[in-house]
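Excluded from the complex is one protein chain; the other protein chains are retained at their positions.
== subunit A ==
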Amino acid sequence: MKTNNKMIAATLATSFLLTACGGGGDSSDSGGSVTPGSALNAGAGAPTGAQGSCDAATSGVNWDALMTETCPNLSDYNLFVDASDPTSGPTQGGVPYDLSTALFTDYTSKYRFVFVPEGETVGYNPSEALDFPVGTVITKTFALPENTAMRDGAELVIETRLLIHRTDGWTALPYYWSSESDATLAIAGQRLTGLTTINNQGQQITFDYSVPKAADCTSCHSIVPDLAGPEDDREQIFLPIGPKARYLNKDFTYSDGTVYNQLQYWAEGQLLSGLPTDFQSVERAPVFNDETHIASLSDSELNDKARAYLDINCAHCHRADLTLPADYAGPAGSSGVQLEYNRNYADSPGKFGVCKDPVAGGHEDYPYDVIPGNADESYLLFRMSTTDSRHKMPELGRSTVHQEGVQLIRSWIDQLPRASCSPAT
C-alpha cells in the first residue's frame, strides 16, 4: 500500500472526476494535450514482436515486456511518468477513462488508463467490450479514500491490475503496492486487514481487503463455452468487462481541463474507429455512484440505474446468449440468473430471479431470488448484503457491503411489477 495525499492537488485542480495530482508535474503528456489531427496514441510506440525484457530501459511504454514477460515490478513496464504514481501521468499515449456506473470494490476509487499501440485503433462495438487491438494494456489502480464523500482527498493506493492483450489473448496481472515507490507482482494475491474508510453517511467502516490472485481474474473476466458434446474442446475466452460503449458514453474531465464525451474524444483522437455517426444511437448507461439520491429517482431512472448496477456488478458472470458469441455464456450463466443491461425484463422476469428457487445455495429465510415487492426476503438482495462467503455476491472483490448499491437494488425490487410470489397486497 502507498499513501496518496492529494490535498494540495485537489485545491488546484479544476476537475471533479479525475484529479491531476502527484506533485504538480503537470506538463502532462496525457491525451488532453494532443493537438487536433494527431492521434491520442501518437508517439506511444508499439510492440516490436521481439522477446521483451523486464530490465529494458525504454523512454515510453515497455511494450515488448508487456507482450511476453510477467515482470516482478509494475515499474518494469514503464506505464507511468512517475513510476510511484499510477493514478495520473500515463506514459506517452496512455488515455484515462472512467465508467458511468462501476463495479463496487470496497469503496475504492479507481484510476483507469488505456494504452493502445501507436498506429492502432480500438474498434467500436455496440454492446460488448470495445475491440481493443493486440498490444493494448489497460491499467486500473484501486485506492481507498479516507472519506468516500471526498474522493479528491487522501487515499491509500492498494493495487494496480493490468489487462494485457497479447497475441494469444488477454492476460491479467495483479500488482500490489508493497512500498511507496513500486508495486510488486502478487500471483497469490494479498490480504490486508483492518482497512477503514468513512462512507458517505459519515460512518466509519472497517474491513479486510483482498487483492485477488492472478488466477481469480479469469473467474470474472471470461466467457465460457456451453460444451455441446463429448468432443467439444473449446476453451473459455478472457475479456475486459468495463470498457463498453455504454459505460464510456459520458463526459470526462481530462487533465488539461477539457471536458468531453469519452467516446467522441477517442474517436476524434483517432483512438476509436467505427463510432456511429448517429451518436444518439450509441447506448448510454446511466450514472450511479454513492452520491446518487435514490429516493428522488423516478421509476424509470431507478430501473435504469439498477439495471446498470446489476449489469456491471453481476452480469460479467450472470449472462448468456444475447450479444455473446454463439454457445458462450458468462461463468454463472448456467445458474439461470442473467442480469445483462440489454436483457428485456418483461420477456422473462425469471432470468432476473423473479420467483425463482435458488439452485446452488439458498437460505431458509429467503425463499426466492427476487420477490417483487419484498426485497427483505429476496435472496439476491441478501447475497449483496452479506459478507458470509457461503452466500455473498459478487464472490470476489467485495469484503464489505455496498450500502448504496444495496439500497438501489432494494428500491428496484420493491417497485418491480408484482409476480406470483409477491406478497398479497
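To be clear about the criterion, a residue touches a chain if its C-beta (ideal position, glycine included) is under 8 Å from a C-beta of that chain, and two chains touch if they have at least 3 such contacts; residues count from 1.
Basically, contacts and distances are computed from a predicted model.
S.K.: Name the absent chain as its UniProt record does, using one of the following: "Glutamyl-tRNA(Gln) amidotransferase subunit A", "Sulfate/thiosulfate import ATP-binding protein CysA 1", "Sarcosine oxidase subunit delta" or "mannuronan 5-epimerase".
M.R.: This omitted chain is identified in its UniProt record as "mannuronan 5-epimerase".
S.K.: From the list A:358, A:373 or A:405, which touches the chain that is not on show?
M.R.: The single option touching the absent chain is A:358.
S.K.: Of the residues A:216, A:251 or A:290, I need the one that contacts the missing chain.
M.R.: In the complete complex, the chain left out is touched by residue A:216.
S.K.: Can you list where subunit A touches the absent chain?
M.R.: Here the touching residues of subunit A are 1-3, 5, 70-72, 146, 154, 156, 176, 178-180, 184-192, 195-196, 208, 210, 213-216, 218-219, 222, 224-227, 229-230, 232-233, 235-236, 320, 329, 331, 333-336, 347-351, 354-364, 389-390, 392, 395, 419-421.
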